[in-house]
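One structure follows; several queries about it will come next.
The other protein chains are all here in position, but one chain of the complex has been omitted.
The block that comes next holds subunit A.
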């Protein structure tokens, strides 16, 4: 034991009780702690509750296997792009170019096949390469040049979209042509049916992708580093994380995932159009935010993002089936976004 300073001798007579938190540790405080440890719980609860409410209003119309799997089909693209967005937002960044990469890569896959006559499998690989390149450029600008991600991706969004329209010459590749010459481009439109349920390969791909990323984020060093970089980049760097390498890999991977989404998009839309997927950007950010992933980085679970995407899908379809003005859907989604951010701030205060 170190020899004690004179002024410290009175410590022995001091109050020995450790700061005990008053016993309103029950109820609210316990919920706060639970949500802090399980960030995907809030969107899951919201999803279940809204499923019950819509179920009461719509009855068996909603709870048919066909309707429930239809929601899944409608959120497949949002879910895949949302997975890419999740990675970037976990590092306290944002990627506004995801939608543009999605469309450009689907156009590349189509045009390489039909304009240059490449085997469709090679075209798909080229598309994924283009996605990786776009993501790498974002990552290099963010990590090497240290530009703010919002500005970088606002710029690349416009650039990539412009390249998309110039390169495609605004041409749409028709569905029949794809079916006749390159069916593999529509691979993800294939489905498994049982009862009334229709599970497209696109839906299965989304689920599989999210599960893989969940594993990677929680059980590998790279995943822990992604969280650490988003949490406090300076601390992560000093603790031995190569922050700029992590950022570069995150943006590149996000680009690859978007390109994969571009392939799934062809199956979903049927044709290849340079104007499809226009809402992917905003939908992916919405899914991530409603999914309880903090825009300030380092917190949240990718599973929450899927629940967020499903909440949006459920509201869109449910309100349409009830027959309300579609504007109410946007209004509800707006309310959900603000509530989600408010809950995020409240959960963070557990640290206080």
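Just so we're on the same page, contacts are C-beta pairs under 8 Å (C-beta built on N, C-alpha and C of every residue); 3 or more make two chains touch, one makes a residue touch a chain; residues count from 1.
Just so it is clear, contacts and distances are computed from a predicted model.
Undergrad: Write down which listed name, "Transketolase", "MBOAT family protein", "Xanthine dehydrogenase family protein subunit M" or "Sugar ABC transporter ATP-binding protein", is the UniProt protein name of the chain that is not shown.
TA: "Sugar ABC transporter ATP-binding protein"
Undergrad: Among A:178, A:241, A:302 or A:317, which residue is in touch with the absent chain?
TA: Considering all chains, including the one not shown, the answer is A:241.
Undergrad: Could you pull out which residues of subunit A are in touch with the chain that's been left out?
TA: Spelled out for subunit A, the touching residues are 1-5, 7-8, 11, 14, 19, 36-37, 215, 219-222, 224-225, 227-228, 231-232, 234-242, 298-299, 350-351.
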